[in-house]
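One protein chain is absent from this view; the other protein chains keep their places.
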Amino acid sequence: MFKMTPNILRNLITDKATRLYPFETREPWTGVRGELGIDIEKCTFCGICALKCPTGCLSVNKKEGLWICDPFVCVYCGVCVESCPKKCLYQDLVYREAADEHGKIVMKGEPPRRKKEAET
Amino acid sequence: MKAQSLFVNMDQLLGEAAKLQVEGYRYVALTAVEIDGQTVELIYHFDLNLGMRHLRLSVQKGTRVPSITPVYLAAFLAENEIQDLFGVVFSGLAVDFKGTLYTENEMRGRVPFCRYTVVGSEKGEAAGQGDNSREDSSGEAS
Partner (left out) sequence: MKSTVIPIGPQHPVLPEPVHLKLTVVDEVITDVVPSLGFVHRGLEMLVDSRDYHQVVQIVERVCGICSMMHAMCYCQGIEEMMGIEAPPRAKYLRVIWSELHRMHSHLLWLGLFADSFGFESLFMQFWRIREKVLDIHEATTGNRVIVSVNKIGGVGKDLDDDQIEWILSELKNIKREVRRLGPTLLDDYTVKKRTVGRGVLTSQQAIDLGTVGPTLRASGVARDMRQLGYAALGELDFEPVIEEAGDSWARCKVRFKEVLASIDMIRQAAGKIPAGDIAVRVKGAPPEGEAISRVEQPRGEVFYYIKSKGQKKLERLRIRTPTFANLPALLSILPGLYLSDVPVVVLSIDPCISCTER
């Protein structure tokens, strides 16, 4: 009892150890690897991100200027962000929310002009 | 790694393993590497005071390999694993799962971890090889 009393008193006056999630959320840390996003204007559709991604969830279509990501396969490793030569990929500080539908993220941008002329 | 390796044949394997045990070596791991369509190399790794020794044994597919579990009991899981995934059959295993440690009965005779027999360049031979090993291990079960 002697040992317990200070403990009880302390617990009475201190805060809760838990947070009232989801009403209260913690600020995300800086540098968290959250959801993957792209600055499609800057992208040159070089395809390096798709090549380096270990899960193979990215695909890049140079002709039509499409950058496609399957967020359900992505493991948030950040390899693509590091390897993009244009630095147009970034990761948000928050994670994707749970989804009830399976879908891909398709981003359409301008395919690089010069390359296109060379191809035609 | 080459320097600490000792190439053995099947008759010497148990003797060499017993020698290592007397010296106080601890069993670390057993690796199977498929060399080509015909051969699998088994590498037994041992450790004593952070120094490693390896016994290397080349196995023709379809032959039975003596198990080292009489000397190093701890090897039984690894040997069962190789039996499941590479189709190498061990004789004298202390605990023999008969190919059901990782895989199920329907998988009997397939060798999921062999690259040359499943997706070999010579397709016809590869299929033949797969058939062989299937017969081998189904004979084993009966």
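Going in written order, the chains are labelled A and B, and every chain counts its residues from 1.
Keep in mind that, in the parts below, a contact is a pair of C-beta atoms (placed from the backbone, for glycine too) under 8 Å apart; a residue touches a chain by one contact, two chains touch by 3 or more.
Owing to the predicted nature of the structure, the values given are computational and were not obtained by experimental measurement.
Interface with the hidden chain, as seen from chain B, comprises residues 1-2, 24, 26-29, 31-34, 43, 45, 50, 52, 72-78, 95, 97, 100-103, 112-113, 115.
Remark: the residues of chain A touching the chain excluded from display are 17, 29-33, 52-55, 75-79, 82, 91.
Heads up, the rule we're going with is that only the chains that are shown with their structure count from here on.
Averaged Cα coordinates give chain A a centre that lies 43 Å from the centre of chain B.
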